[in-house]
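What you see is part of a larger complex, with each chain still in position.
We call the chains A, B and C, going by the order they appear; numbering starts again at 1 in every chain.
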Amino acid sequence: MSKRFLYVNRKAPYGTIYALESLEVVLIGAAFEQDVSLAFLDDGVFQLTRGQQTDELGVKNFSPTYKALGDYDVNKIYVERESLEARGLTLDDLLPLTYEDEDDDWAEKDSIKLVSAAELAEIMEAQDVVLSF
Amino acid sequence: MKFSILVSEGPYTHEAADTAYNFTKAALEKGHEIFRIFFYHDGVNNGTRLATPPQDDRNIVNRWSTLAQEHDIDLVLCVAAAQRRGIADADEARRNGKDADNMAPGFRISGLGQLIEAGIEADRLITFGD
Amino acid sequence: MLHTVNKSPLDRTTLESCIQHAMKGSAVLLIEDGVYGAMQGTQKSPLVESAMKEVSFYVIGPDLKARGIDAGRVIDGISVIDYNGFVDLVAEYDKSQSWL
């Protein structure tokens, strides 16, 4: 019996290591055949912004890895609307994350679902294991 | 009931290591089972035997080692987090070409899969962090 | 679900975010610097007082005592518990989420 795992991301990238090390857990966890979802809220939505360029900072740019999540069958990525709005962002500011749906002739679909805080609360409540970073 | 515990911060700097310890002790006293304590992020710094805290303060590392010994608890340091931060057992030190190691007794180093397994196998997973 | 909050609501938005996502019938446990959220008469007390209609609040006694917060200053209706009570809460609710 598989469990429902939710990874909750509430912190901005680069200022601290939590975003990067959370992603490492998700990638390893993908091999365990559990039901996996990711939630991005509060400053966590900044993890998914397009156009990250880290050369001048001298640190590793790990944002391309989010685009690989679809290949790992991690395609339930919930982004909270209220968090985006408070930061002056829209979905267009975020990386386009997609996956190929094997139940629909491998059609390319969006992994990101924009949800309200109330909807996200329901999603959190529906999990078996919640890991927060 | 079977608990797994995730500790995400190092000793002393954040209270997380204290809360995790107090929680674990209470859980054991109430007859619960601790499936595993997994140390991630700066949490791996709980597993160094080179710490020498002031004598009038608690010794967080020794507390974990003692708990592991007395209750046969599985204390796992994440290998990737430990490498970044300079925590190594003898094997890891050799593999990475280091001339010394610093892991404390009662801990072991392993992969992140052990955290996922801890979430799958236990009835509850609880996180202590910053 | 059991939510834990370990940050001061005067310093961070964590408690506010937690409350916004805590559904009716769930519990919020204030630990570590989160216990400042249990105090009466602070700028953030109204946040907790209004959330208490739908959510049960708990606070760790040893964390309150360490910080010199007398039990008499805790918002009425918040249960002061020790680590045994913490363990019981984790067992009682089917899962926990740490708001870090």
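Here is the rule we go by: a residue touches a chain if its C-beta (ideal position, glycine included) is under 8 Å from a C-beta of that chain, and two chains touch if they have at least 3 such contacts.
Everything numeric in this text was worked out from a predicted model, so none of it was measured.
The displayed labels stand for chain types whose copy numbers in the whole complex of this file are A x2, B x2, C x2.
Keep in mind that, in the parts below, only the chains that are shown with their structure count from here on.
Subunit A and subunit B have CA centres that are 27 Å apart. The set of subunit B residues that touch two or more partner chains comprises 8, 125, 127, 129. Counting only residues that touch two or more partner chains, subunit A has 18, 129, 132-133. On subunit C, the positions that touch subunit A within their shared complex are 1, 13, 17, 20-23, 26, 94-100.
Partner subunit C is touched in their complex by these residues of subunit B: 1, 3, 8, 15-16, 19, 22-23, 25-27, 29-30, 32, 124-130. Subunit A meets subunit C in the complex at residues 8, 10-11, 18, 41-42, 82, 117, 120-122, 124-125, 127-130, 132-133.
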